[in-house]
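For this view, one protein chain was removed and the others were kept in their places.
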Amino acid sequence: MALKFVCVEDYEKHAAKVLPSYALEYYKSGADEEQTLRENRDSFKRWRLMPRMLRGVQNRSMNTTALGFSVSAPFGIAPTAMQRMAHPDGECATAKAAAAHGIVYILSTIATSSIEEIAAAAPNGNNWFQLYIYKDRQATIDLIRRAEKANFKALVVTVDTAVLGRRLVNERHGFDLPAHLKLGNFNNVDEKSDFQTQKKEGSRLAAYASVMFDPSLTWQDITWLKSITKLPIVVKGVLRPDDAELAVQHGVSAIAVSNHGGRQLDGVQATIDALPAIVKQVNGRCEIFLDGGVTRGTDVLKALALGAKMAFFGRPALWGLAHSGEEGVKNIIQLLKTEVDVAMALAGCRSVDEIDSSLVLRQELHSNL
Amino acid sequence: MALKFVCVEDYEKHAAKVLPSYALEYYKSGADEEQTLRENRDSFKRWRLMPRMLRGVQNRSMNTTALGFSVSAPFGIAPTAMQRMAHPDGECATAKAAAAHGIVYILSTIATSSIEEIAAAAPNGNNWFQLYIYKDRQATIDLIRRAEKANFKALVVTVDTAVLGRRLVNERHGFDLPAHLKLGNFNNVDEKSDFQTQKKEGSRLAAYASVMFDPSLTWQDITWLKSITKLPIVVKGVLRPDDAELAVQHGVSAIAVSNHGGRQLDGVQATIDALPAIVKQVNGRCEIFLDGGVTRGTDVLKALALGAKMAFFGRPALWGLAHSGEEGVKNIIQLLKTEVDVAMALAGCRSVDEIDSSLVLRQELHSNL
Amino acid sequence: MALKFVCVEDYEKHAAKVLPSYALEYYKSGADEEQTLRENRDSFKRWRLMPRMLRGVQNRSMNTTALGFSVSAPFGIAPTAMQRMAHPDGECATAKAAAAHGIVYILSTIATSSIEEIAAAAPNGNNWFQLYIYKDRQATIDLIRRAEKANFKALVVTVDTAVLGRRLVNERHGFDLPAHLKLGNFNNVDEKSDFQTQKKEGSRLAAYASVMFDPSLTWQDITWLKSITKLPIVVKGVLRPDDAELAVQHGVSAIAVSNHGGRQLDGVQATIDALPAIVKQVNGRCEIFLDGGVTRGTDVLKALALGAKMAFFGRPALWGLAHSGEEGVKNIIQLLKTEVDVAMALAGCRSVDEIDSSLVLRQELHSNL
Partner (left out) sequence: MALKFVCVEDYEKHAAKVLPSYALEYYKSGADEEQTLRENRDSFKRWRLMPRMLRGVQNRSMNTTALGFSVSAPFGIAPTAMQRMAHPDGECATAKAAAAHGIVYILSTIATSSIEEIAAAAPNGNNWFQLYIYKDRQATIDLIRRAEKANFKALVVTVDTAVLGRRLVNERHGFDLPAHLKLGNFNNVDEKSDFQTQKKEGSRLAAYASVMFDPSLTWQDITWLKSITKLPIVVKGVLRPDDAELAVQHGVSAIAVSNHGGRQLDGVQATIDALPAIVKQVNGRCEIFLDGGVTRGTDVLKALALGAKMAFFGRPALWGLAHSGEEGVKNIIQLLKTEVDVAMALAGCRSVDEIDSSLVLRQELHSNL
């Protein structure tokens, strides 16, 4: 009899069995010693829940908005590159699952499906586009125009990737996109061939990023982006309150507190630990999202209690995809919805508005008499 | 030669060997990642004892009162469902052991023995009835009337079960009451058949709880309960000082600080860590009980030092029951009495009144010079 | 080739191999879950050393005084019962080794050698007598008179043994003194037979203690002791500042901060963590000793830096004894002398007077900027 899958870890374990090692290594790894990768998970456990009882929770709703758009849950799918390594349908399957569930889907710049493919697969989806700004600004503008045209609702500008973090397993074994796959957004253009012509030793993706991505970015580039598009802009990868302040001052619609799933600078804080100071600094002037280690309904609850408007998860969608494509991603979403619902019921929250900061307490504070 | 059993863990290990897996899984499990389940035990160890010497402890007594009733020990038996899975005599055996020892026994609503069977088995026992409030209020009132009639001394209203927590092992393997057992308090009525007709996938108990238990409860329902019965009311499952305040304001006789043995919302504080702030808030206006992880005499001592009037244990009684029914539960009670007695002697306490807050210190405070 | 023994752990591992299991279990065990037993060791590691450099440490001396008597090292041998289980020469060998080295030896009341045997074996030793006060006060007085007569220099009154702690391994397997050994101080008297006639189930020593030792002791008994002997009195087993205050007020010459090697009330603080508050309270009005987990020269250094006049060790002497009797104990003492000397040299201390409190820092305080 097939074993029942009852939590995200079940899907992760299954993926570890069925994925080819190059894909698993790429998906799973973090930078250097993977301290931050582990911290992302462990830190959630250092925040204790303080549930309210007898709140009349017969009717519960986790509906909310993100950037003003209605969503059916306070969580969405973070951008992860190269999803076709997990399943032939890749990003299209993920986008369809998200659309079916009414949650946000964020497409990576370096996806193995194109902007247009996503638009075709999930025309009614709440699709957002994650943007890496290329040295070639015209190529960058082209991506934005295509996203606008394909009805993407927001630009998520990733700012933590001046260079690619050192994921040791990829450096050691090498990492390359399998021959039958391509970067969907560049399949007829130079960048594509650029990817394939990078030196193959180590991680070809690291080489690609170093040649193509623009490390000269400053906050002026956010001003520039705002001047060329009407799409709301989310800055992804902020970890310091003073950077959050700069983000607000440069007019972003939201800040995604993220450490890129522990894949960039190892040794940075877990995102759930970085969140409170940023929430305090921003003080409501823009929305705040969080990703990194979110695998449980209670993780979502904690992120919201600490001030996030939305939580995003990256790898769990990959594990769902590896399991059974669109169906697997739907299962993951459904599982998290169930878990958030149970967590809200048991914590005494009828709606996301009722998830306030008194619901969490750092473990170190337990002893206060 | 049979190994001597010298601590609760010995009984637990034995139970793990002799119980059928469906029973062990149900008894042992906590919700989700079982963080709180582990914390309940680990946190006791983070409070250090500060014993007094040379206190003339030749005569010691652990007699005390709970809700005004004399008891022979500052601990009692928490309500746990379906005890006949551990031993054919089930709840009756447990109640008899408690009565023989002069300690409190709390019968679960969803026991496999009925209120009346308990009354017959332990007519002189200090029996309390744990109440789940059903959507069907008449059924709820019937339970209360039967408990009153059967001479139960208190109602313990469990408020942390708006829905059942996700115990993954039960979700994974399914959980059902074996065919030869029934919910004792409903054996001739609709609820019984309801239990059996719940969908069998996953935990049938979770399905049952979701259909029968009332998630719409508010503090008004405590007021309502008080209006229909004279029995003292204990609210079980409070973890926040502000909820404790509400409990006091709604006239409860006692608050049971409990996280349902780590089986409901995972990630909440250990009860021993939640206790101090609640004791401070309540400030003597009602009694405070604690359950969760109590397996040693020193655990009881710590709970009392931090302000609890009584400590309760759930699983240890199940392990005793699995060992040898009434006899096994008696052994467990005797063991804990011995341990509490030794702990009191070594800490310099002649009576429970002498167990004051100076007897415990958080480990973090060791370094205060 | 024989392996070289270079630290106390080497002797402990050796003892674990050569001792009969009943002896090893009795020597090694702590009470209940052995949390305090572990803490005694672990806590030393939580105090960091802060060495001074360039202090001209060519001439170093660890000479000091204890109760006014000159000793060649700031450490001595704590009383441990029944040493003949480790080696036929038992306490006599230990006392001889201590005398040869010019350090304090404390003989247990329930030794397997008599007061007089020790006096004969180590006539020039700095021998102290550890006293359990018996219900039979005349027996107690007899012991004191014999110690006085045998030229013992101090009485160490153990106050943490109102009843014997529950050492589970002894409860489980039983514990009895082997037939060929006897309690040396009672070999012609009733107590001896009392020991042998205690119920044999579980620990016979626990039964003996419960019948013979007086749990009714109060601080008045210290006053009484002072009225009947001129020997300086050390109160052994104090863990709280307020008890230390009482000790001072009752005129003791020294307080031994001790948790009986984790063998009495489990869950109490490590002694090194209990020490600072007691040092602060006593403020020089009597000497303060410490035992529990001392196995390294740096442990001694830390105890002195935190205000102890002397550190004592119990089990390490037993491991030396098990290795080669007097010779083995001498090795242990020499090893610790070498370690203390190296630690003093590297910490910049020429004499024990220079071991001040600035030499240690709690690990939690590392981050203070």
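We just call them A, B and C in the order they show up, numbering each chain from 1.
The rule is simple: a residue touches a chain if its C-beta (ideal position, glycine included) is under 8 Å from a C-beta of that chain, and two chains touch if they have at least 3 such contacts.
Quick caveat, the model's predicted, so the values are computed rather than measured.
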item	value
Among shown chains, those touching the left-out chain	A, C
Residue in contact with the excluded chain [from C:Lys45, C:Lys135 or C:His173]	C:Lys45
Given A:Gly30, A:Gly237 or A:Gly320, the one touching the chain that is not displayed	A:Gly237
Sole residue of A:Ala120, A:Val163 or A:Ile228 that reaches the chain not shown, by the stated touch rule	A:Val163
Given A:Asp10, A:Glu116, A:Asp176 or A:Asp221, the one touching the chain that is not displayed	A:Asp221
Touch residues of subunit C, complete complex, unshown partner	3-4, 6-7, 44-45, 47-58, 296, 298, 302, 338-339, 342-343, 345-348, 358, 361, 364, 366-369
Residue numbers in subunit A that touch the chain omitted from display	32-33, 35, 43, 46, 159-160, 162-163, 165-166, 168, 171-173, 202, 214-219, 221-222, 235, 237-240, 242-243, 246, 264-270, 273-274, 276-277, 280, 362, 364-365
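Throughout what follows, only the chains that are shown with their structure count from here on.
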item	value
Cα superposition of subunit A on its sequence copy subunit B - rotation in ° rounded to nearest 5	90
Subunit A and subunit B: spacing of chain centres that average the CA atoms, whole Å	42
Centre distance in Å when subunit A and subunit C are each reduced to the mean of their C-alpha atoms	59
